[in-house]
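As you look at this complex, bear in mind that one protein chain is not there, while each of the others sits in place.
Each chain gets a letter, A and B, in the order it is written, and its residues are counted from 1.
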Amino acid sequence: MSGTSASEYICKCTSACAGCSSSLILRHVLKAAGPDTVLVVPACCTSVLQGVWPNTSFNIPVYNVAFAAAAAVASGMAAAFESLGRNTNVIAYAGDGGTVDIGIQALSGALERETNFLYICYDNEAYGNTGMQRSGSTPLGARTTTTPGGKIHVKKDLDRIIAAHHLPYMATACSAYPQDLVKKVQKALSIKGPKFMHILAPCPPGWRYDASQTIEVGKMAVKTGIWAMYEREYDTLTLNGPTKAAMIKPAPLQDYLKMQGRFSSMTEEKIKIIRGEIERNLRLLKAEAEATC
Amino acid sequence: MLTLSTGNNAVAAAVRQANPAVVAAYPITPQTEIVEQIANYVTNGSLKSKYIPVESEHSAMAACIGASITGVRTFTATSSHGLLYMHEMVNWAAGARLPIVMANVNRALGPGWNVWAEHTDALQARDTGWLQVYVSTVQEAYDATLMAFRIAEDRRVYLPVMVNLDGFSLSHISQQLEESTVGDFIPPLVLDHKISTDSPAGYGCMTSSADYFRIRYDIERSMRDSVQVIKETEEAFAQTFGRKYSWTEEYRCEDAEILILSMGTLGKEAEVAVDILRNEGVKAGSMRVRWIRPFPELNLGDRELVVIDRNYSFGFGGILASSIRAKTGKVCYNVIAGLGGQEVTYNDIAGFVKTRRIGEEFWFGVDA
Partner (left out) sequence: MYEIRLHSRGGQGGVTAAKLMAVASFRDGKYATAAPFYGAERRGAPIVSFIRIDDKPIKIYSQIHNPDLVVVLDSSIIDLVNVFEGLKPDGSVLINAPEIPKKAEGYHVRHVDLTGIALKTNLVVAGSPILNTPVIGALAKMGLFSRESAVAAIQETFSDERNMKAALMAYEELV
């Protein structure tokens, strides 16, 4: 892939599932970040895919921490590196559970204090590590092991919560667009202060699709507009190409839903609500983007 | 009705029988199946509880507290780090005198991440005012959960009860289960101090040094009264359902010269070791300790003690062994084994007895 480092920081022996977005995302994140990087990883799929002591499949230091604590641990680490005069990248790499639910207190605090770090939330829309229970980031209608009839609440709007912290840089991305992801990580790491990335991570066992379809599912999420790709630098919003295209001619939502077994008990009512949410989100993003031009 | 069930599913089945109004819980391996099964029951209508999928364990206990003080039955489940994360609220629940029942699937503490059986998690909560029982079979997990509601909600107690089952070793294995219908074995909850808009009161407000200690004494008084309540409940359970439980489970202890004391599934494995030892002419017996709080009177007699601790208190010792020493003055051979799911077989246990050195501590896998 042009423009990215040839070095690999994840060995080919992780315990990731076939078709795992997170390992794909992390591979590119680390290529963008380079070796002077420490990952702070709370309980999540990434805790497991590193492997079992005494081995690790990652070739950069990884600090595994308790579920709620990633952003707080990263805060401490960032402050310490600063006191040592080091420019080491501190990247908190967490799932949606550890970000949107149990980790949100620490995250909000770290952002409010303008911690110099990059927080990446890879979002597989459930608690993957523990067997796919619902998280606040699970979409409406999705079946998980704790929402066997489909989730009755809508997906938490993490990005606007983060936006309210007025960061120098935040972005959304998707595992299906690795070049875009790499550019965003590089951009983020070139800025001092708190940075946030929210990356959609389609998950074969959780979303119930064949492991070979991870890229197709991710692309469809963007094409339908259910996942919007954009960047915010303070209050300036820039929409990315694939989302601009989705705004003009969105793919039918059904094309995305029907790819995944987790949406098998979707009702017409819930689909209507989601369509409404997509429409509202894209409308607001468009207005925000235009207002900042 | 006899079925095959896992430990986790047995707990969920008992919760369905008890029919709490509110269940607030957060998933953590190896407890997840309890929460998932309850979600299934609620979805299919066989359990009418309000299920709150909270965003953390601290919130799980907080939500149970909020529900419980209105006078309704509540339940949650957790494990290890989840239990530690809610520790502040675990203390709060006992201090607030709330009859919350919680299943804790015993699991080791990180770092490094380890999801297998160890008792340190629950034992770290032994000072909180919660009653604690440790089970060893799928049937016992079901029965103890049912009894827990009745004990907690008894007016003489009004303290929360924790039912402990070994992570993976019991939570995930399938054994036979008789799913007894609870009928009126658990009477409806009457919480004398529940919130009432008719007679408004402030709860848990500022309390001066002149008064605070009285509240703490009150907790201990109820903890002592719970001894009688536990006894009555277990006897009533035996009468109603035909299955007997007590402070300990004793196997071949009557004429034993050496006692093996342990908790959880190790207590059953120890019974197999006892049979092996007896065949070799060693008069051993197994005493599985079920209740840790209130700490029971143990029928130790004059026998040598081999205590297996699947836990540790750093800088001090195995918690069961040191509790026994504190309560009875008796010194034992303290084996530290099974941490983080370390495998301990009946042969290993027989070996502990044969190589015992009373007064010493032995770290299985480390010491020679």
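Keep this in mind: a residue touches a chain if its C-beta (ideal position, glycine included) is under 8 Å from a C-beta of that chain, and two chains touch if they have at least 3 such contacts.
Since the model is a prediction, treat every value here as computed from it, not as a measurement.
Checking the contacts here: which visible chains does the omitted one touch?
Within the full complex, the chain left out of view touches A, B.
Using the touch definition from the top, which of B:Arg150, B:Lys268 or B:Lys330 touches the missing chain?
Hidden-chain contact among the options goes to B:Lys268.
Write down which of A:Glu8, A:Asp210 or A:Glu279 is the residue touching the left-out chain.
Answer from the full complex: A:Asp210 touches the omitted chain.
Have a look at B:Asn44, B:Thr70 or B:Thr345 and name the one touching the chain we're not showing.
B:Thr345
Out of B:Ile173, B:Val282 or B:Val331, which residue would touch the omitted chain in the full complex?
B:Ile173
Against the chain that's been left off, what residues of subunit B make contact? List them.
Residues touching the hidden chain, for subunit B, are 2, 4, 115, 166, 168-170, 172-176, 265-266, 268-269, 271-272, 343-346.
For subunit A, enumerate the residues touching the unshown chain of the complex.
The missing chain touches subunit A at positions 15-18, 48-49, 52, 204-205, 208, 210-211, 261.
The definition used in the following text is that only the chains that are shown with their structure count from here on.
Please compute the C-alpha centroid of subunit A, do the same for subunit B, then give the distance between them in whole Å.
Each chain's C-alpha centroid was found; their separation is 38 Å.
Show which residues of subunit B lie in contact with subunit A when the two form their complex.
Within the complex, subunit B touches subunit A at residues 26-29, 32, 35-36, 39-40, 43, 53, 55-57, 81, 85, 110-113.
Within their complex, state which residues of subunit A touch subunit B.
43, 47-48, 53, 64, 66-68, 100-102, 104, 127, 129-131, 133-134, 136, 145-149
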